[in-house]
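The other protein chains are all here in position, but one chain of the complex has been omitted.
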């Protein structure tokens, strides 16, 4: 289904997300100019119909005014790229940062561009490796005029209304039901995306903890050390279940209250690898969860679940080790408790 | 779509869930005998094609052997109903407890029925007020034979495979992809349902906390008391957003990682009532969350997110008040801090 | 200082705590009969003035009626010892369980002894390896009469009023200011001791976390990976401190709000071993913390800090691994995030 209002967009950064956004736009009839330090990524999209650029200067030259340049870059290189870009752009041009920048940087950057009458939009983009097919959920911040101007672009990238049932009590206006939303002034888009990721941490942790409780429902079948350092399992007969957690995730996909895309993905991961042995359990965190906690603390909003989910990730990477050694040392001091070295 | 293998089921307890399960079964061609202390509930379903019973004895008499009697009752009256029922049933008959019983009671009850060669199945049932249309997710525990015998019943109650996309990496067998699963021996069904609800607590809390952080993104626009008892907001310029949280929930329904039925429902609730002023925020908990935490502790599985979500519900009902008064008392003792009476 | 009212006490279980309680009683002029399966432990205390027993029968025979028999045994062998003992004792005799039994077992056991008109007292005992010198804090449950009868024994074991400054606003009665307290009927003593240990978990965790934050105040001096999987440290110049945490613990021992025996012990442990390299950080939990959480959940009392401290111990022993692998699997599914294998 081609858009009624074809536009042109420039994309800098042709990683998986950047490239797939370009593909999704071209499918809808938009024209794209693409640039990446990796020339083969440029070549590949040229082969699919995009206009390739050989340098930032070339990229800017190939865009029609008022230009729209979307950055899909690691947070660490956004600022330096932007600094070069603003020297090449003209008034009324717009830069969209679609990556995971900290929303406070958006506020700074929009102030940087304002005296040149250029526009800076922040666009939190969710969808991951599935966005090409499903579309990307877009959370947008910035001035109303350039957001409105780029509406056909956002509409094509977003999933569209058909991708979910209408919300029964909702009035029939606004773009949120199409999967994109202008959240407010500069930074508002990345603020909402940041919190989205914080929620993601909490939901993921809830699912993982619950499935782990089910996985360990056989605790009464396992031997447990009998000594003063180990809490006894009082009722082993209540923990005699060997339950296939992958099938549990699968059954929850239909009709249950916890039904969600994350449960879908969990079912898929467990179908592929029932014990997940290819993973070590060192869980990264890439910024948004931390920033969400900082915002909650600044606002004085209790967010114990999200915070705890973040903390669990720190624990998973061994970052609690010094504190744990202190606990063992205290136990040794007051109780003469020797540390147990073996599981569990 | 009628079932190929019509069966008969008796239902005791015709509240919303019990009645809708009966309706869903009859739609699929099954015959139902229904009983409730509330005679008008029986009458209503008689009008829709069910066979009404006037007493437990009558209920049992109207069922063909081997009988199948489904209990959809408050946890508090399951045991007394079961005690009466077993005096009326015969060997090979099966009782299915579809409510939210504690899984440990299932173990006890199946042992109670075993010497009579009757079968006791526990069936965790998720779906709430939407189950009639969406189908109910069923988590079943008990002996294999009666579970297999009742397969057409479970299949009709469950949502069916078409209600979600297939899981890409999953083999094409088993009933989980139809929305019902035999989880293991007695208690396994309610165990899985219990943890399901624990996960539900955690997911709900993550969503609620996150939307609350967005709702309070205007903290820099509000006055804050300036005194030694109040932490200052160091960068009020970073909290100047007034964001429509209902529209945020709506946009997350499409393409985002947090997409889920709970976000769907949240969007609907906020569309109906943007400030949720009809709620006070006293959040009940009805057992499963607590039991999930007890299981995690018994198993030694860290479940900090689910536990914290439960604790937040306790807090919401003022159950932390004595501890909080102790904190104020300590602060008064060591620092002479007077308690602040006004918000926040 | 000898007691005014010398009594006789029998002690079963001559581990560190049992033996030191005997020593403390004998210092005060009480007579002790001692028994242990380990004959050399009996011999050692005979050399210090106790009366040794060669069997349970012999132990009972050497006690004057009404007898007082104190059990200082691992929780796992209390019941079997008690079962043998009750066959040998007479009406009016009293058994005191000074170990870390679950308070619910106390309720059962006191009912077991009641028909024989024997008394069962539960006595939570805190003090660890330091009790011989400092005295033991005693939390006692059981009937008033035998508790009153044994007052001179409890008084001698406890630290005594001189071990801390009087509480300014407290009336001058009751034994709590001497370091022992009759808390209520059977189980009340171990209930209070159980919660005491739960609080201990929370206080220990707070101290350990805080010192770990100080230990890592040099985060800005360390290299951090620069990639999409690692949250950047935005202001490394704010984390340039290399602080001696042992000296910090030492300074907090005097005049600070966190001054406590646990900080004293922490300062000592760090003075002996600044990096605590002899510990791995696998922190055991021995039952009371778990039971405290179960009680909080049953009562509906929010106890997030104590619960979290327990969970952190589970994490320290790797019990969160399956959940963590699930998180990595989900991240891989939706974002194509590869797990990072190296620190942090």
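In order of appearance the chains are A, B and C, and numbering begins at 1 in each one.
Keep this in mind: a contact is a pair of C-beta atoms (placed from the backbone, for glycine too) under 8 Å apart; a residue touches a chain by one contact, two chains touch by 3 or more.
None of these values were measured; they are calculated from a predicted model.
Summary of contacts with the chain left out: across C:10, C:52, C:99 or C:302, the touching residue is C:302. Checked against the full complex, the one of B:74, B:91 or B:144 touching the unshown chain is B:74. Annotation: of A:118, A:283 or A:310, A:310 touches the absent chain (contact as defined above). Even with one chain removed from view, chain A keeps its contact list with that chain: residues 257, 290, 293-294, 297-298, 300-304, 307-308, 310-312, 314-315, 317, 319-320, 323, 334. Taking the whole complex into account, chain B touches the unshown chain at residues 16, 74-76, 102, 128-130, 204-205, 207-209, 211-212, 215-216, 226-232, 234, 261-262, 265-266, 268-270, 273, 276, 279-287, 289-290, 304, 308, 312-313, 315-337, 339-341, 343-344.
Residues touching the missing chain, restricted to chain C, are 103-104, 107, 126-128, 131, 134-139, 158-161, 163-165, 167-171, 174-181, 183-185, 187-188, 191-192, 195-203, 205-207, 209-214, 216-217, 219, 231, 233-235, 237-243, 247-248, 250-264, 267-268, 271-272, 292, 295-296, 298-306, 308-309, 311-312, 344 (touch as defined at the top).
Going forward, only the chains that are shown with their structure count from here on.
For the self-contact between chain A and chain B, the two sides draw on mostly identical residue numbers; the shared fraction is above half. Centres computed as Cα averages put chain A at a distance of 44 Å from chain C.
Averaged C-alpha coordinates give centres for chain B and chain C that are 38 Å from one another.
For chain C, the set of residues that touch two or more other chains comprises 290, 304, 308, 312, 315, 317, 319-320, 323, 334.
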